[in-house]
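Can you keep this structure in mind? I'll have questions shortly.
Omission of a single protein chain aside, the complex is shown with its protein chains in their original locations.
First chain written, first letter: the chains are A and B, and each begins at residue 1.
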Amino acid sequence: MSLLRPRATAAGGRTGGRDRPAPTVPGAPPTGRAAWARDLVMGIRFAAGSGREGWIRTALTATGVALGVAVLLLGASVPGVLDTLHGREKARENLGQAHPPRAADDTLRYASADTVFHGAPIRGRLVRPDGAHPPVPPGVDRLPGPGRMLVSPALKKLLDSPRAGLLRQRLDYRVAGTIGDAGLLGPGELTYVAQPVTLAAADGYRIDHFGKDWNPPPMRAPTVLLVIMTCVALLTPVMVFIGTSVRFGNERRERRLAAIRLVGADVRTTRRIAAGEVLFGSLLGLVAGGALFLAGRQLAPVVTLWDVNVFPSDVAPGPLAAALIAVLVPAAAVLVTLFAQRGVTVEPLGVVRHRPPVRRRLWWRVALPAVGALVLVPLSRERPWTDTPLHTLGLATGAMLLLLGVTTLLPWLVQAVVGRLHRGPVSWQLAIRRLQLSSGSATRAVSGITVAVAGAIAIHMLMTGMQASYTRAYAESGKEPRISLWANSKDWPQTQRALTALRATPGVTAARGTVDALVGPLPHPPGRPEDAARTTVTVGSCAELRSLARLDSCHDGSVFVTTTRREGAVAPGATLDLNPPRDAYEAVRPHPWTVPRTARTVPLLAHRPSPDRVVYDLLVTPSALDVGRLNGPTTELKVVFDRGTPDAVEHIRNTAARIDPTMNEVSAVDNPHDAQYASVLDGLFAGAVVTLLLIGSGLIISTVEQLHERRRLLSTLDAHGTRRATLGWSVLWQTAVPVVLGLGLALGTGLALGALVLTMIDSAVTVNWPVVAAITGIGGAVILFVTALSLPPLWRMMRPDGLRTE
Amino acid sequence: MSIGHTLLGLLESGPRHGYDLKRAFDAHFGQDRPLHYGQVYSTMSRLLKNGLVEVDAVEAGAGPERKRYAITDAGITDVAQWLARPEKPEPYLQSTLFTKVVLALLTGRDAAELLDTQRAEHLRLMRGLTERKRTGDLADQLICDHALFHLEADLRWLEVTAARLDKLAEAVRV
């Protein structure tokens, strides 16, 4: 054996302590920023360079943080998205100016020509410049010439598709170009700007600029609630997942920190190193989360929620929110780690746990959801519901407390239930005893499921409730195959021609039409301008009038007064103003007209009540009254069609557009909420599945880790001849018991929350049981999934090599 | 192994006849080598000569004389010195050490201290061997290792004995 020969050069520049003065306690190690930097870097080094286990933990932390960051960035983008949408709408619109400009070189005539094609709404605007320098909306360089139109890319695509033949007929303009992104709300928006060959004075108004002064309405309380619940439901599992992942490989990390303590690191140093380890994963996660968000928002064009479809670039959180997320999420991950280490001191010889056994006290666990319920119940008595900031705040707080309360209640529930379970087969016994000993890690993971499922159920109930009201309304009015159309009216013959055209349209079984207007008494009632126009007059041929009232005899020139008794009722011989001011500021010249003394009083036909039913005070045949003298007369057309004729509705719309492109449609033929509901439901399911899978992987991690810790025990059990199936079942039970309890709790909370909120918005409480069952079923599937994936490691660990000591 | 010291030690608990001494010796230490009467008497007469024992009484009667021996103060001192003096570490030392331990227990002395003293002596030798090994050639190393392993075995035995002293004390005092 060779003897150690002292070298000429001293290692470390210090061969001996011979010359050293009496030992002194060295000064503090590098402190402050330098120490922080060094220790964090060392932690990062550990996270990056500690083999498979370290990478797994880093990857898990990164995944959790990435998902959290992505969800938060998305959530933080919602206000921005709405703002941008409103901004885009504001910039391109002009709903009419209080003081219409005079025709000039820089003015144009403007009208809306919206239509619907197979349920898809198309925004149309008609322009007719007065001069050479008309204003142009954003995204448009030059207005289209006569007979031409500019279309959005999505509309262009639709027009080019073979199934759009009827639409091509309706929008009978040459496509002269596309509207740039600046002029669109979203990439999927269907819109066009056209210049018809003629644009009558009655159809539209004159403007000299685009862009309107208009403030968007604040989000309604249910919407706010929906956003908050979605965020809570999505983020809680993510936090739980981060919590699980930072605990992964804890044992080994603690050993490592103990080794570092031994060579002289103090407690704070080890905390900093531990923080550095998590920080690395968090920073990776932050980058990945940002990338995920950027990649995810590229999908924005294909997503349409509540008719909102936006450009990827519009999905952007505010700089402050983004900065907060970038700082707070990694910080939260570090805090979770330090929190997981509470009561744990890393000593040079190992880890000392001086945490007293957790007593699961009931009162504060119940307090959270109870306070939530207490906040919500009085709100649900509020009739009618009004959107005030206080109400919204209460609603959000209550809902959040109730959802989060589930996580606090669950550990107590699991412990209480498990403590009362006893007899059963060996596998059951193993699982129950294990849970009795420590149900913490399993419960932690499951609480994520619970919030996700409760949230999903509540969101779904809210959606179903709102949907049910819409559906009922549409079912009522959509029962009859009927479309109402209206447009500004010039004269009766125009209406007559429209009726003729409609009756000749394929699929139309009946068409009725009149010209309606509001007239007022003369002289005007003093002080109450809103009463200036309160008499409803309708002009129509005898045939049309007969569909409204019972007329004994009628000829052109007849006038009838109806028997309705309202304040708008008029008596024969009364003098009316055909051109009443519509508000206090409209200064118009009165158009006096006297109800002929010969006017007969007739009863209106009793029609079933419907949204478009109008109660007329005065029925007039065309030659008795000049439609042109009325203030804002409208042609009202009611078309009944045969559902059996293919595309009957589209044919009717085409006819209407031919009569007057600015014709408006009022119908219940397409329930726009159906598509919204379906897309939201899809999203809800996708979200629930992703969340539950996330939780499932968290559960797998904790299960496998637990198996790993008990490898020797498992090998021993195997050596004793325990059947694999027994241990497999025990793993199943161990997962199943907390998950089943969690799902039960989630079901209760979700239904309760949903019911409360629905009562609040005055919707009937409806539960779509298949959907609830499906969401719960996914939770159950997670149990099987986790068990199935835990089995291979279980088999592996049951091999006799587990008995070997290292 | 010193029979003289052993017999002296046995006398410490009280005067005995030669026959009793032999029986006591055999009971405690004579598992493989029972003592001859002749050895007892010749040893006792040597001890008498050195003044370490004295004849306490002589019983009259036929047959061999039945002297009863008692230990003198000088004898007690001698036993104490013997017990306290570590044996020169050498192979197959156990019997002597065992005798010493049992005697220490029988006479109420601190057997643990005796073992510790012996260990120190062993270690002193082992240190020397270790040093020689470190500075010597391969042959030296091998020779030293051989000795070291033997000494280590002795010491292991000492450890085990030390650990079981309480039980041993119970056994010898019966």
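Side notes on the structure shown:
Please note the rule applied: contacts are C-beta pairs under 8 Å (C-beta built on N, C-alpha and C of every residue); 3 or more make two chains touch, one makes a residue touch a chain.
We take it that contacts and distances are computed from a predicted model.
As stated in its UniProt record, the chain not included in the shown complex is "ABC transporter ATP-binding protein", which appears among "Acetolactate synthase small subunit", "ABC transporter ATP-binding protein", "4Fe-4S dicluster protein" or "Sensor histidine kinase MtrB". Among A:109, A:170, A:206 or A:256, the one in contact with the hidden chain is A:256.
From the options A:267, A:377, A:416 or A:614, the residue with contact to the unseen chain in the full assembly is A:267. Which of A:100, A:348 or A:592 touches the hidden chain is settled by the complete complex: it is A:348. Across B:3, B:48 or B:155, the single residue that touches the chain missing here is B:155. Touch with the hidden chain on the side of chain B covers residues 112-113, 116-117, 119-120, 122-123, 126-127, 129-130, 134, 148-149, 151-152, 155-156, 159, 162-163. Seen from chain A, the chain kept out of the figure touches residues 1-4, 6-7, 9, 11-18, 20, 22-30, 34, 38, 42, 45-46, 49-51, 54, 252, 255-256, 259-269, 347-349.
Going forward, only the chains that are shown with their structure count from here on.
A separation of 94 Å divides the Cα centre of chain A from that of chain B.
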